[in-house]
Each structure stands twice: as structure tokens, then as C-alpha cells.
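Showing chain A:
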Amino acid sequence: MTRADSTAPPGHPLDPSGRTVLTASDVSRALRRIAHEVLEHNKGADDLVLLGIPSRGVELAHRLAGLVREVEGAEVPVGSLDITMHRDDLRSQPTRAPMHTTIPPGGIDDRVVVLVDDVLYSGRTIRAALDALSDLGRPRAVRLAVLVDRGHRELPIRADHVGKNLPTSHSEKVQVRLAGFDGIDDVVRIAGGDAR
Partner candidate 1 sequence: MNRHLLSSADLTRDDVRMLLATASEMHEVQRRDVKKLPTLRGRTVINLFFEDSTRTRSSFEIAGKWMSADTINITGKGSSASKGESLRDTVRTIDAMSVDAIVIRHMASGAAHQVSQWVDASVINAGDGTHEHPTQALLDAYTIEQRLGNLDGARVAIVGDLTHSRVFRSNAITLRTLGAHVTLVAPPTLMPSGIGPWATTDGLTLTDDLDAVLASGPDAVMMLRVQRERMSGGYFPTAREYTVGFGLTRERLRALSDANLEAVICHPGPMNRGLEISADAADAAQSLVLEQVSAGVAVRMSVLYHLLAGEGVAA
Partner candidate 2 sequence: MSTLLLAGPTWYAADGTPGRGDVLLRDGVVAQIGTVDAPTGAEQVDADGLTLLPGFVDLHTHLREPGREDTETIASGSRAAAVGGFTAVLAMANTTPVTDTAEAAERILDLGRAAGLVDVVPVGAVTKGLEGAELAELGLMHRSRAGVQVFSDDGHCVADGRVMRRALEYVRAFGGVVSQHSQDPDLAGPQACCHEGEVSGRLGLPGWPPVAEASIIARDALLAEHTRSRVHVAHVSTAEGLDVVRWAKARGIAMTAEVTPHHLALGTDLLAGYDPVHKVNPPLRPAEDREALVEGLLDGTIDAVATDHAPHARHDKEQAFVDAAFGMLGLETAFAVVHDLLVADGRLGWADLSRVMSTGPARIAGLAGHGHPVAVGAPANLVLVDPTARVGVDRDASQSLSRNTPWHGQTLTGTVHTTILRGRVTARGGEPTTC
């Protein structure tokens, strides 16, 4: 199982044979709902820290922070958590350059860290993120928010907040494009696989 598209560089072309499963307004609604859920579960914005997983998780984390500001009027610290150095598949892949890890000034000790990513698939990325997080401090709790859950977990990992559940087959790939990162309207598409 590869993460072929999750690491696609900004503005990487979409597969024209794919189909759209989330339009820009779908994405917007999903994020708004996630923001509400996070606040509801946490009973407010206190002690929340949003950490996006590069690349597109970071933009999503920032957007969630903006929505929390709108809804609750509170400023939630945002950062990024690169997991390259904690991957479990390093030896079987060409070496990748690590991306940026920024932990907000207040740190993560005794905070409620919400990891934010675009697609949840095998769960290995999140396992690596938990590993990376444990070297940085001791959160009170860690939660996971993803835009898309496409199934096929290989580890006992689950998302707390999901934008959309998308059953997929292994041969398909999920392509996420975000306005800030990719310079085009938000969209989530599925491409490849057997014809439906």
C-alpha cells in the first residue's frame, strides 16, 4: 500500500479519469462540522493544540483553527508534526527529505493534541505521529481529525472526527487538493481502480 498521492507536490495534476466525491462546499461543510465536534467533545477550546501532519494536514489544521476562532472566539495554537523520521517503511523506500515540525510555544505537555491529516488509510502515519509526539512531550490526550477515512486499516487506529467516510479499493487512489496548498478549489476525488 503506498501513499502515492498524499505526498503529491502542490498543484500536482489530478487524474482526469477520476470522479469527484467532495466538492469545495462539501469540504467546507465537513470542516465546519469537525470544528464543532472538536469543541463539543472538549467542552470548549481550553488546552487544545492542533498539529497538522505535512503536507496538507497543516493547511487543514490552520483552517480548523480559523473555524474555532469564528465559532468560539478562541485562539487555538496550531503547529505541524512531520513524521518522516518515524516512518516504519524507511528501508524500503527511497530516502525522503523530512518536512517541518513546529510545536507552538506553549508546547504539548498536559494539552489536548488534535492531530489533523487529510486522508486516513493504513494508520501507519498516525502511529508514526504518536511516536514522534511521545518524544516531544506528554499530552493529556491525543485525538485525530481527518478529512477523509478511506478504510483498510492495518493497525488499531481510529479517527475521532471524520469529514467523510469513503469506502475504496486498494487499487484506487484518493486525491485531495486544497485551495491554499494547491492553488485550486478544494476537491476530493477518487481515481483508478475497476470501472464502476
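Candidate selection criterion: all candidates are chains of the complex that A comes from, given by their letters.
The rule is short, and it goes like this: a contact is a pair of C-beta atoms (placed from the backbone, for glycine too) under 8 Å apart; a residue touches a chain by one contact, two chains touch by 3 or more; residues count from 1.
Note that the coordinates shown come from a computational prediction; the quantities given were computed from them, not determined experimentally.
Participant: Looking at chain A, find the partner in this complex that touches it; the options are 1 or 2.
Facilitator: Of the listed options 1 or 2, chain A touches just 1.
Participant: Touching residues of chain A toward candidate 1 in the complex: what are they?
Facilitator: That would be residues 82, 85-86, 90-101, 131, 135-136 of chain A.
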